[in-house]
Structures are given as C-alpha cells and as structure tokens.
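The complex is shown incomplete by one protein chain, all other protein chains being positioned as in the whole.
After this line comes chain A, so read on.
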Amino acid sequence: MKNSEVDTIFSKEDAAILEEVMNIAFGKASSDLARVIDIQIMLNAPQVEILKTEELMRWIKQDTESYKTLSMIEQNFWGKYAGTAILAFPSAASKKLISLFEDEDEPFEADNPLLERETLLEVGNILIGACVSKVAELLDDDQVSFSPPRLIPQVVVDNLSGANISPKFDDPDKMAILMKTIFHLQEKDVKGFLFMIASDDSMKWLKTALQNFMAKF
C-alpha cells in the first residue's frame, strides 16, 4: 500500500479512535489475564502510528535502545483483522518471564534451552492472543485465528532490521499501522513492548469497524 492510499484510507482521527478501542480492549485483556490465568499485567495507554516499515524499525529501535539485546516473539493472526504481533523484551528478562509459569511443585530444570524456548513461546502466545482477540472482539465481534508463535532470540538492538523479524517487513516502502503498548509484569519486574502491525488487507475493514464502533455512541 502506498503512502497516499493509507492517508486517504486511515486518518489521524481513525488512529485516535483505534487508540481508544485498544485502551478498552487492553483493560479487559489485563483483567481477564489476572482473573483466569493469574498473570498480573499492566498495559500502558496504547499509541497508534501510521508509518513506513523502515520507520517502524526505527521506532522499535528507539523504544528499546536501553536494552543491549532484544528477544521477540512474533505471531501472525488472521481474520477480518489480520497482521503480525510482536512481543519484544530485553533478552536478560527471559528467565523472569519464564518464571511466570513456574510450578512450585515442579521447578524448571536448569539449563533446558528447549523448555525455556517453549515457555517463552507460551507466555507470548497467551499475552498476544489475549490482546489481539480483545481488539478484534470489541471492533466487530471478529474471530481471529493464530499461527504458531516464533521466537526471535537475542537480536542486538543496533542491528535490528525488518529482515530480522520477517521478510514481510523487509520492504522499506510498505506502510503499516503500528499499535504499541508497554507491558509491565509487576510481580516479575519485567517491562517490554507489544507491537501489533495490521496487514494491508485488514486496513479497509479496520476503518469501517472503527466507524461502526463510533456509531454505537
């Protein structure tokens, strides 16, 4: 999608409504995560930006420059609302994230990289699933399906590029709607970012869904 097309399709006003929708959705997601799965997570007020893929990487770098290396969990979602979600956190915080699901009766075996990787993917799967589903549900009662999550470990922040994450972010001119929030797992003292990048195909739907959402009030 070209820059001009996005401008006509997705306005700043739309972005502001989307921020509001995300705010409500993330509030519901964090309360359900606490109630059902016992994960105490704080999700900051989200920010929505319309930008080029090239700028997207600059944004992520800028947000994460205080971390030396970054680990990311990437998961594609599809439905009327489709795109890619990325949960980014400092690599050094991996152990803390893993301990979210540590069973007191059965502590994790030390130095089991396979188990560690799968537990991080599980954490990502649950957090991304909760947030994406709530946004889709609130907008148009849409049902989203997910592809298996993928772990991108230990990326040096300075070397971060679209190609590190996915070939679809390798086109510098491609436009994306970036939805960003900071997540904070209070008990574990872990902070990171959740980025949701809507696909080209879902932009039209997103705009209509936002208008329909506003029409309810």
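As a convention for this text, contacts are C-beta pairs under 8 Å (C-beta built on N, C-alpha and C of every residue); 3 or more make two chains touch, one makes a residue touch a chain; residues count from 1.
Please note the rule applied: contacts and distances are computed from a predicted model.
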Task = Could you tell me which of "Transport permease protein", "ABC transporter ATP-binding protein", "PAS domain-containing protein" or "Hydantoinase/oxoprolinase N-terminal domain-containing protein" is the UniProt name of the chain missing from the displayed complex?
result = "PAS domain-containing protein"
Remark   = Touching the hidden chain, out of A:E13, A:E49, A:E65 or A:E118, is A:E118
Note = Sole touch to the unshown chain from A:V21, A:I41, A:L70 or A:A130: residue A:A130
Query = Footprint of the hidden chain on chain A, which residues?
reply = 29, 32, 36-37, 101, 103, 111-115, 117-118, 122, 125-126, 129-130, 133-134, 137, 141, 143-146, 148-149
